[in-house]
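Contents: one structure, followed by commentary.
Here the complex is missing one protein chain, while the rest keep their positions.
Going in written order, the chains are labelled A, B and C, and every chain counts its residues from 1.
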């Protein structure tokens, strides 16, 4: 789960990571009021989960109430590469002497948090990483021992941080690590991490990704989940507890188990089809879940045919069949369905389908055969 | 550093360990006022760092303002085995259905925190440990992994905690462990840990020993240090940063390094003398520290002779000699001194002493010889 | 032979008294697995169809001789359950639970790697050694004893591939689902090492998917250490970057972790990679010497 910049900054502030004063606003009036309170110059920043806001005109400095109003009006509602700006963050302008980069990544390969620090912040860090990898100091932290002062020193000296700010940068890294662990983040990134003219060290941006599986321990973070940015189908699926990813084809796909569904997409693509979605009905799918899933898949108007690819383990094929029958009764789909059932209770499942004799439903014996059939039907 | 019961309870409360409502008082008027606020029945508890307060009459239940006043008057100023009661703790009386015991000890042998839980609380736990060791469930916690829920379950089931309070007792142990680690304690002990008639689990007593070396990280705890209970010589030594333990003999002893001082006491005892104190002037002792040390040793009127036993490592013998000369100038001791100097700059040290020609100071070449000489002089 | 679970397995199931725990625990017992204990705190003395319940895994180890644990408790309790089993001296832990917080697993993984306990999963279907023992939720009826070892990040995909191989007359030494989370207790390399050392296994099938670099690291390992033939499969060629495809670990980040890159890495080290489950089965059978009837 990705946070907006200002949500990340508020999270940072809770853990003592220094951030500029600021306030969010979702209307022009509110934005002007916040700007007045903060004083000028201040910065009006579009709150969207995508990079390159500055280039797109989503970040503007205001030197007066008039300018604040003008910028808020321009930015609120703006579309930045497919993301509509619903909120702005008004923040006191900072006096920037140097721009650094700092991040902590959950490194699944090393199985440890990876810390990175560079004095070449404020720009595209991936470009820096490619053209001059040595410009980014990196080290892993033992997850049980935790962050130690020497980690901060090593990073600062390796990155070439200005001598007079080695201590405050190190202190900020320690606080950032606290935030990473305490909030169970998968990523915390500060770009740029600035040194001000007065040699204060401040996080001028914040990118935070939280672990969705850990939100039960962080009810305040869970509330930040903002479905407004989601695709309507994805939002609907989420509300129903389904794992659904929208794609841009016309073959609707449902399977059980993430690997099998990914594989089904691939097989459909190889058969010449274009998958409309990824939908994992999950382990132990019950009939109601199947009804929900069919509704989500069919809410995408582009879908011309649907493939059910089930290999039963925890999931029982008879439950899937029952769900499909119920879905036909409730939703009355107009597009053809191809169904392939193997595994736990496959015979009962096929028998139920045969008995129900649903219109426009073909049962196939193999995954490849089912993929070919559904591609034909969608053509 | 040992805390008083009420300081321990306040520390517990900061970490979510449930304790009864209460308030400290250092005068009868204050005690009565606190009792009124808490309501009746309440308990008036002497605050001294020694066990067996109950038997000594230091814990009384008050059912009315009159009784609270009577008890406070009786207990404040009371002497409990050498400890004068300067403060009482007034606490709401608890309805006790069961008395358990819980503690966490810094186990230097296993190099891990040792947790202990027993359903036989409320009494002398050392006696329980001797007559029925199986009545105390014990386990160690990996210091890096920390306390896990399964530790709580293992302890509760092994101790035979009532089934309906396994969860709250486990939760209390988790909080107690938090306190142990966060406050850097060497010991936290709850005896009794009670189950109330309403099946709440509450710490009815609190014994907390903190690591004196860690107090720099805990300024609030450092302020709790109460020198009032110390022996006057020990208090004086503490104020001067010296490690001094008062004993009951007449040979004053100063050495450098705890092991050497302990050994010096033993050698003096073997020579037939009775050491008056343990005083470790420490590594790298400077002349001023020696002056302070001489003052502390001589402030004990029983001292009839003093032995300086120095083996110089960090400590330089010339500094010790300089300190002794300065001490003679300032303090003008009337008792004889025996001095033995070996190690770093021993020749310079001996030369300084020879030159100063202090009255009543004998220089000896060996530790055994010095011990024999000082015992003769004290006789 | 086989790997991880066999006739010596003495299984304790944490969460046995739960609905799913009971269903799969009994299923495993029906298959022939020695299910010697269940653990549910506060229910010691009860039983699930004759399987005794204990308060702690320690009691299950001491009193029922459990040497393997299957973790079937909800995600918020699962890390603790794994640590408890390891602390009790269980040597193999199979964690089925899906949705365990990543930071929990980071601590669990780091702790377990310093000891001798082997963890499979979490978010995995378990381990099946056909004819010997089944620990987990793999539907055993499709699989028979044989010489193909399968290791996979995915559950149902594994069944699919195992099933296709079985259709061609081959059986399996063991089928190991290592799980689809960012941090799993054992990775491809760990399990392939076991298969390499296992007498019965003659060919190894590994099913990877997008995300992370486990497949790339495995390619190097196979080239240097594995003499048995390895056939690969990677799911997720169609997955767009930045989207989590069901498994917490299945995500293409930027240009990293794509199926194409993984397949390429494997092929560069001489591992043949099938583009569909059917093709994987065909390659395996070709190497093993053709369809058995």
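To be clear about the criterion, contacts are C-beta pairs under 8 Å (C-beta built on N, C-alpha and C of every residue); 3 or more make two chains touch, one makes a residue touch a chain.
Predicted, not measured: the structure shown is a model, and the values here were computed from it.
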{"item": "Chains in view touching the one left out", "value": "A, B"}
{"item": "Touching the absent chain when the full complex is considered, from B:170, B:255 or B:333", "value": "B:255"}
{"item": "Omitted-chain contact residue, chosen from B:74, B:222 or B:247", "value": "B:247"}
{"item": "Candidates B:13, B:93 or B:144 - the one touching the absent chain", "value": "B:144"}
{"item": "Residue touching the undisplayed chain, where the options are B:24, B:312, B:333 or B:349", "value": "B:312"}
{"item": "Touching residues on chain A - with respect to the absent chain", "value": "142, 144-145, 148-150, 153-154, 157, 163, 166"}
{"item": "Touch list for chain B against the chain that is not drawn", "value": "106, 108-109, 111-113, 126, 142-144, 181, 184, 186, 211-214, 216-217, 243, 245, 247, 255-263, 265-270, 275, 278, 280, 283-284, 311-315, 342-344, 366-368"}
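Note that only the chains that are shown with their structure count from here on.
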{"item": "Approximate Å spacing (C-alpha centroids) for the pair chain A, chain C", "value": "28"}
{"item": "Centroid spacing, where centroids are CA-atom means, of chain B and chain C in whole angstrom", "value": "54"}
{"item": "Sites on chain B at which at least two other chains make contact", "value": "144-145"}
{"item": "Contacts with two or more other chains, residues of chain C listed in rising order", "value": "107, 111"}
